[in-house]
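These notes concern the structure reproduced below.
Only one protein chain is missing; all other protein chains are in place.
And now, subunit A:
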Amino acid sequence: MKRVAVVGVGQTRFRTRRDDKTHPELTREAVSRALDHAGISMEDVDAFVFGTMDPFDGINCPDRWSSTAAGFGKPFMKISTGGTTGLTTGIAAYQHVASGMFDVVVAVCTQRVGENVDAQPVLNTAVDPIYEGHSGVGAISVAAIQATAHMQRFGTTEEQMAWVSVKDHESALKNPYAHIRKRLSVEDVLSSPVISSPLKLYECCPRSDGSVAIVFASEERAKEIRDNPAWILAESSISDSYFVGDRPDLAVWDSLSIAGRRLYRLAGVDDPKRDIDVAELYSPFTIQEILELEALGFAEKGEGARLAEEGVTFADGDMPTNPSGGVLCTNPIGATGLVRLGEASLQVMGEASNQVDGAEVALAHAWGERCSSTP
């Protein structure tokens, strides 16, 4: 395996709708910005990896449309793995370079959830049609049953979950690309309508239009391109039971714990709390940040709920989590995981919009169809 670094990150401004641009035009906006950030041109790119979830865009194989904006005539691979699509795309691009097959590879993810008049029919088709399709369960319900389990098992409170939302919304105010930029209080969160008990509206992510691109480079090329590349230390991913009822305990995220331990072993991380300076986690619902912090070793089981409330996970706290504002403020679904990796990379480069002082090691995570992590 060769050493690989992120040398450029480009994002579009995320919005409910980006009516000013078509799918390939959005892709081009992100790719151009990533190439500009790296200070290279299209001629320098050896291959592209493209991620999106087709049904949200309403176009079968939108990558075919967007591929002209992602390197006409170049090697091209499309990735689609549900909510993890973005990070799986980043991992695939990383592996393209780590394998030695290519020197400069761009990962780009474009998603237009805003053009999907109601995303629920798409989410409905993500459920097993034999046993579970009738059950009215979508992504929110799965998070909500995790929340119910965590509250009863560990005594986690509604206020503690609300603090996660307050923290992310405060951070998003500093991120010019964030979709939702508005200050919220705990009271605002608690008094918003209950969507899927115990989760309220402001504990749930929005749906966003936008695109993100990341340039990966081999060691030699990375050193030529910039003096502050973000080196990829390791990646890890894992699959989990399809049926939620097969998981022995919904108050803990076992598969993520296993993926995290594998990742830390590969990356030489002994103590994540000490060795990792900032985390960008895929938490579309407040409770999930809590479960993820516990699963990834940033808190003991049942202790994750206190972190936002006590200020630990704020950008200026001891374990800054989602200083970009996270998924609660920006969620272009199939691109969201790559936004996590882009923001984590910018933190390590020292160029993030809500920069954590002295950040040297960052972790990016996504879950969805499969569970992925990268520091």
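In this text, a residue touches a chain if its C-beta (ideal position, glycine included) is under 8 Å from a C-beta of that chain, and two chains touch if they have at least 3 such contacts; residues count from 1.
As a working rule, contacts and distances are computed from a predicted model.
You can't see one chain of this complex, but its UniProt record names it "Putative nucleic-acid-binding protein containing a Zn-ribbon", from the set "Indolepyruvate oxidoreductase subunit beta", "Putative nucleic-acid-binding protein containing a Zn-ribbon", "Aminotransferase" or "Protein archease". Screening A:Ile91, A:Ala107, A:Ala149 or A:Ile276 for touch with the missing chain picks out A:Ala149.
If you put the hidden chain back, the residue from A:Gln11, A:Thr27, A:Thr52 or A:Ser141 that touches it is A:Ser141. Residue positions on subunit A in contact with the hidden chain: 19-20, 55, 58, 118, 120-121, 124, 129-132, 134-138, 140-141, 144-149, 152-153, 193-199, 241-246, 250-251, in rising order.
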